[in-house]
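A quick write-up on the structure given underneath.
Missing here: one protein chain of the complex. Every other protein chain is in place.
Per-chain numbering from 1; labels A and B assigned in written order.
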Amino acid sequence: MAGTVESKLKGIGISLKEAPAPVANYVPFVRSGNQLMVSGQLCFDDEGKLVAKGRLGADVSIEDGQKAARACAINLLAQVKAALGDLDRVSRVVRLGGFINSAAGFGDGPRVMNGASDIMVAAFGDKGKHARTTVGVAALPADAAIEVEGLFEVS
Amino acid sequence: MAGTVESKLKGIGISLKEAPAPVANYVPFVRSGNQLMVSGQLCFDDEGKLVAKGRLGADVSIEDGQKAARACAINLLAQVKAALGDLDRVSRVVRLGGFINSAAGFGDGPRVMNGASDIMVAAFGDKGKHARTTVGVAALPADAAIEVEGLFEVS
Partner (left out) sequence: MAGTVESKLKGIGISLKEAPAPVANYVPFVRSGNQLMVSGQLCFDDEGKLVAKGRLGADVSIEDGQKAARACAINLLAQVKAALGDLDRVSRVVRLGGFINSAAGFGDGPRVMNGASDIMVAAFGDKGKHARTTVGVAALPADAAIEVEGLFEVS
């Protein structure tokens, strides 16, 4: 049975599929005390295809970047569910780290990252309001447009 | 009334203005247990103008980069004050993450980031000595030259 948070996500058309497997020799999350550290998630969709490839400011529009950031956030939540069984056990989204595959000089990373942040607030309300760092990087795994990592406080 | 740490900052000519508002859908800090996570701060000055724009190793000198890093650190402290009311409640600066808007091959990020680190040590003394990661990124929000995030242990 889905908890309150997952029901809220369903209400906006998001259902969590199986959490994507790590692409290399690490694990998707580690719990330490009441913190859950989730590995950087790429913008894979439900079929395992990248929502956007290449660089913002060159190959990818802001709108497509936002969709990609949203996919990263959904994948983070799928990992949290795999870790905890129920998203309702999240007491706070502490931090998102957003990495935007960017051409030099691309300054709109924050607008792009809102695609991820909005999902957290939609899912958790005030508990979803998080600290955030957004930077533009030269390259990402598989040439994904966006990667987002997350730190969650859990009960 | 300003605490000891803030008085020390005043002694070196730094007074904390209002903490800058986040530039998108997130919050400037989250407290979880005795940790305070502060969002990446851009190099805005007191008037909300970027201290330096563009890339180190191309458009921005090391000296200007250091001034920009210093501004990021001051903005971090303004956020800490907004979170805690008093900088004296910081028991340790745990980590700074420094992101330097860089041309390929720019290897002097650490010298630039000292502009931020020096402020922490000036403010908190031994408690201000922090772990640090400095990297050169392809782009930053608003084409800022520097962004710095911080993790603080608080009592």
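What we mean here is this: contacts are C-beta pairs under 8 Å (C-beta built on N, C-alpha and C of every residue); 3 or more make two chains touch, one makes a residue touch a chain.
Worth saying up front: this structure is predicted, and the values here are computed from it rather than measured.
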Residue touching the undisplayed chain, where the options are B:I14, B:A82 or B:V121: B:V121
Listed residues A:P28, A:G65, A:G107 or A:G128, member touching the removed chain: A:P28
Interface with the undisplayed chain - residues on subunit A: 22-30, 32-33, 37-40, 54-55, 97, 99, 103-104, 137-144, 147, 149
On subunit B, residues whose C-beta touches the chain left out of the figure: 33-35, 57, 92-96, 100, 102-111, 113-114, 117-118, 121, 129-138, 151, 153
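Methods note: only the chains that are shown with their structure count from here on.
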Chain centre separation in whole Å, for subunit B relative to subunit A (CA means): 25
